[in-house]
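As structure tokens, the structure follows; a few thoughts come after it.
One chain of protein is taken out of this complex; the other chains stay put.
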Amino acid sequence: MEDISLVTVVLMLPLVGMLVMLIFARNEQTIRWSALTFSLLTFGASLLMLRNFDTAEAGLQMVHKVDWITGESFVIRYYVGVDGISIWLILLTTFIMPLAILSSFNSIKDRMRLYYAFLLIIEWAMLGVFMAQDLFLFYIFWEVTLVPMYFLIGIWGAENRIYAAVKFFLYTMAGSLLMLLAILWLGNEAGTFSVPDILAQLDQGVLSFSTTTERWLFLAFGIAFAIKVPMWPLHSWLPDAHVQAPTAGSVILAGVLLKLGTYGFVRFNLPLFPEASDYFAPLVAVLAVIGIIYGAWVSYGQTDVKKLVAYSSISHLGFVMLGIFALNSAGVQGGLLQSVNHGISTGGLFLMVGILYERRHTKLMNAFGGIWKAMPLYGGISLIIVLSSMGLPGLNGFVGEFTILLGSVGSDVLSWWFTAAAALGIILAAVYMLYMFNTVFMGPLDKEENKRLPDLNWQELWSLVPILIMVFVIGLQAGFFFDYMDVSVQDLVNHVNNSVMAAAGQ
Amino acid sequence: MENFFDLVPLVVLFPLIGLLINLFAGKQLGERGVSIVAVGASAMALLVSIVLWLAQVDTGFGAVVVDAPLLGTWIDIPSAGVEIGWQFRVDTLSVTMMLVVTGVGTLIHLYAVGYMHGDEGFPRFFVYMNLFLVFMLVLVSGNNFLMMFVGWEGVGLCSYLLIGFWFDKPGDEGWKNSDAARKAFIVNRIGDFGLILGVLLTFWTFGTLDYYVPDEEPIPYHHAEHEAEPLFTPDITGVDGAESHAVSGPMGVFNQAETWLTEGDHRVEFGTVSIKFEHMLTVITLLFLLGATGKSAQIPLFIWLPDAMAGPTPVSALIHAATMVTAGVYMMVRANVFYHASETTSFVVTMIGATTALVAGFIALGQWDIKRVLAYSTVSQLGFMVTAVGVGAYTAAMFHLVTHACFKALLFLGSGSVIHGLEHGHHHVAHGEHDHDDGFDPQDMRFMGGLRHKMPLTYWTYLVGTLALAGIIPFAGFWSKDEILVDSLKLGLDDGRLDGYLGFGMLLAAAAFTAFYMWRQVSMVFYGEPRHAAAEHAGESAPVMVWPLMGLAFLSAVIGLINVPSGFPVLGWLYGEHQFANWLEESVTYAHGGEFNWLLATIAVALALAAIYVARTIYNDRAITDLERDPLERLSPRLAQAFALSNAKLYWDEVYFAFVVHPYRRAAYTLAERVDWYWWHDFVHERVIYGTFNRVTRLLTDVLDLKIIDRAFLRSAEAVRVAASRIRRIQTGYVRTYALSVLFGALLVTIIILYPVLRDLLGI
Partner (left out) sequence: MEASEVSIELYVLLSAVLFAMGALGFLIRRNAILIFMSVELMLNSANLALAAFARQWGNADGHLMVFFVMTVAAAEVAVGLALIVAIFKTKKSTNIDDLHMFKD
């Protein structure tokens, strides 16, 4: 019996928490607090994991590996671990969940036990996706994330929730079926589903694909991830899901769930199919840049705050994809950090919108105006989150965007105009974000129903304060965050480049 | 004294502490406490700047790089070679800017204590003001382009917050203020787009964003003849200045550029780019220029600055006249090595600067709002500075920046004092009689007049500012403006460069405009008789507002003497020739001292005086009789047309709205409503994909399933039923029949079993 790795502890804590809550929690108060406690415990454990992390090590750390299903020609393992690529996304997940839970204290009043159980399950599944090193295990977690989210939207959502939930489910499911085929094919070829083993086989030449096969496999994985990201033009499920989801659902969706897609590209597509990544990079970058501009532009045309924020996600994730497919160290690290940043700022924006919705039960921007005067604390905090989202230097969004652009300028696969077009997104972000901020927070406070809005209560304040702290910490000390990713990403990028060169040399 | 350089983080820290105190405790502190904290923070920053200045003088203008305490490296990606730190650079250029920012800033803080008295957002105002100082000082003191960018966008944010400070004014005014704030931010962002692209290219060209790495000195250019041997070389012991010029090892961007330019034939290659180094410099500098046109309000992005006057007047003085808007000029002077190397960019810079100076000067002629005139004047003067950069007169650009900061801050504060006085007068009147709703606007010069006697101190200081701006000897503006003119003409004469001549000509005309509109303003505001009851009852402002005016007036009068051109009689001998140039040369490679040209100075001053005379003649004491028609319009129809054009600001805003803003907004709604929602979301997804799915489902259920598969099963079931009903007839129900069939069955079985035996028996 191997020692149980810290990674497993972090992974299983939410599940344990859910069981404990289901069995022992009797009244509403204990349900809430036990869910919060366990999500905080998970966060604590993940911090411990961060402390034990060795930044000089490129490969997986704190690995936990147990054979699960062994067939004659294949083996499926419970295989989890953490490296520089996943570490910050895991931390992001454990960081966002307590906030999402805290933000639900006031807003969720019915079927509470079920609700918090779903939140903890989704945390478990998302952590599983980031930790799994076995394709099969990964796929299971990947699919499990859908179920709680489906119910979160479908049960606690707004008017049109069933439609949105079904659409969300079908969309993501459609993509992942292709991926399942590719995973089965790969596992069958390699005789194992463990990614490190497959990579080793590829490196040693035991396993190799023809160019065409590799490209098809890339697409099969890529489409599943692209729907999740979502990349333009596969984004149509996102506004529906966001608008209908409850606040915590939106926070989780934007904060973490979308990152499963970008993470998937880095974890699977780049190392497994380097030549295809190189081949498809310009195509992905074109879609990313269109997404950046399109998302920003469409955001500006919205009247509903939540929809505006939803479309802004498309724009931001366009940046992430551009960075990843610059296929150099700066770009990929920028993309990963920006994934985290987007989780923090957009998570914050959704919390913000949720707070407004709680008070006025509308999300239409022109129902507000001058809110800053009525709710000064809320206005100030919102301003910082808005600025972080539009990439003000010194705050977190800028560091990510800058590093991504830095990567894309220096990229060997993308031409310079991608960067120029993407940088336009910086202007457009200011246009829609300030439009939103001006319409909601500034201007005269002339609507009667807005004049007596109460400012933040303690629970709302404490769900936003951690976000503010991270906005500044990442913005001012990004070096600390890059330090954890650098070696792993460098290793990955070298692997991709070497494979591409080897393929070109043949 | 070199240890004093380590104090530089304090220059940022003091305002930061001030803002944090006011942010968290502003409500409890009360107006008095807030003022003490905010002004104190600014004054402490000024003190630190002065100490840094003295330390610079003491150590022979040595430059030092200081790491920010507490913070680690900002962006550090070893595998990509990215290392961007929080580092401060203390050199003559940054110290000059620090002195301007904190010096003018402190006076304006002091003034604002009086100006903002009684405003419910008093603490918030000073939080923003201190925040502005933080960002502005980061901008000027950073040692790399990205830190400059932090300050650059940060001051843009403060500008946004302060322009929109009165967002909650009831009705349209609140929206107007908010929109002006948003416009400023967005237009600035367009410039930032250029700047950030320039920064990215700079990084890949040089592999670093540091101006100079810590132990490095600028490679000197042509001014070896009056180079003072550095007395102090930071952190390197035993290496004197001369040797350190042969730089080896890591270099900042400027020395790398200098080296490659000297070597020639360097190609920049990274990613998919391969381009000659000189061309890359042109691209970078043009992108930087776009940034500068945003921040320093040049054509085509100057439209935000006049609207920015929606903010409180101290803000207009500090941010939109003295400091923030000069950031673009500072940035280009900082990058003088780049700009000097690219003739194309220099030409573009000159043309943009000169055109802006001329156009904005023209628009200023036709404004009635006291602050709007000053705003366009600021745009015009920034055009002078940008032109100076274009013609390579970096000293002159910085010199004009310094003098302009003093006299334009003075003018804005003076106008604020006037507005304040008028508001008080109006208040006074409004108390007496109740029908005061006569469209009165305390900023409209047509409601003023005769304030000379009501507000004498304001009048005298304003006059000093006006003369300085108009370029009358010996006030500050004369020296700096003259140097720009001389340098542009020299570029034309010496190098035969067209942009020199063009710049010179346009600036001369702009200078004449300047004198004219300033005197028009002085006439309308201070001379003649009061044209409104509010002006009648206006009174001098509080001492806390007047003292800064006097301080700035003093500076506006004498600050020009820091850079007396060589060849100027008496003063040159008295104050030393181009002291400021000597000071700047230590950090600005291509800075050079100005020369005095009798003929040009005479022409410029004569032109200004003539313009003043004409203005005074047209706008005499009895000229302004009605509110609708300006005296200029009455002179001739052609002038009336010109005035109308100027009054309408040449329709810049309208053009932008018609060609950029409205199309963008319309396209956004079209994209959001039609394309993304109705077409992509509703049509493609709902109708096409979901609809097709439904249709296929119906096809499958109704046709395939019901009509074919289901029917096939029904048919076969029917067949079985029919067959069974036939077959069941053999079930007679009579035991005998069954017994018979059993018997036959048994016989059959027996025969089959016995078949082999039977076969043998029968011999078959």
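By letter and in written order, the chains are A and B; residue numbering begins at 1 in each of them.
The rule is short, and it goes like this: a residue touches a chain if its C-beta (ideal position, glycine included) is under 8 Å from a C-beta of that chain, and two chains touch if they have at least 3 such contacts.
Only a predicted model underlies this, so the values are computations on that prediction, with no experimental measurement involved.
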**Message:** Quick check: which displayed chains does the absent chain contact?
**Reply:** B
**Asked** Considering the whole complex, which of B:V720, B:L740 or B:L754 touches the chain not shown?
**Response** B:L740
**Message:** Need a quick check: the contact residues on subunit B for the chain that isn't drawn.
**Reply:** 731-736, 739-740, 743
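As a working rule, only the chains that are shown with their structure count from here on.
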**Message:** Taking the mean of the CA coordinates per chain, how far is subunit A from subunit B in Å?
**Reply:** 32
**Complete:** subunit A residues touching subunit B in their complex are 233, 236, 239-240, 294, 297-302, 311, 328-330, 333, 370, 372-373, 387, 392-394, 398-399, 402-403, 405-407, 409-416, 419-420, 423-424, 426-427, 430-431, 434-435, 438, 442-446, 476-480, 482-483, 486-487, 489-490, 493
**subunit B - residues contacting subunit A, complex** = 71-80, 82, 86, 146, 149-150, 152-154, 157, 160, 164, 167-171, 173-175, 178-179, 181-182, 185-186, 189-190, 192-193, 196-197, 200-201, 203-204, 270-273, 664-665, 667-673, 675-676, 680-681, 684-685
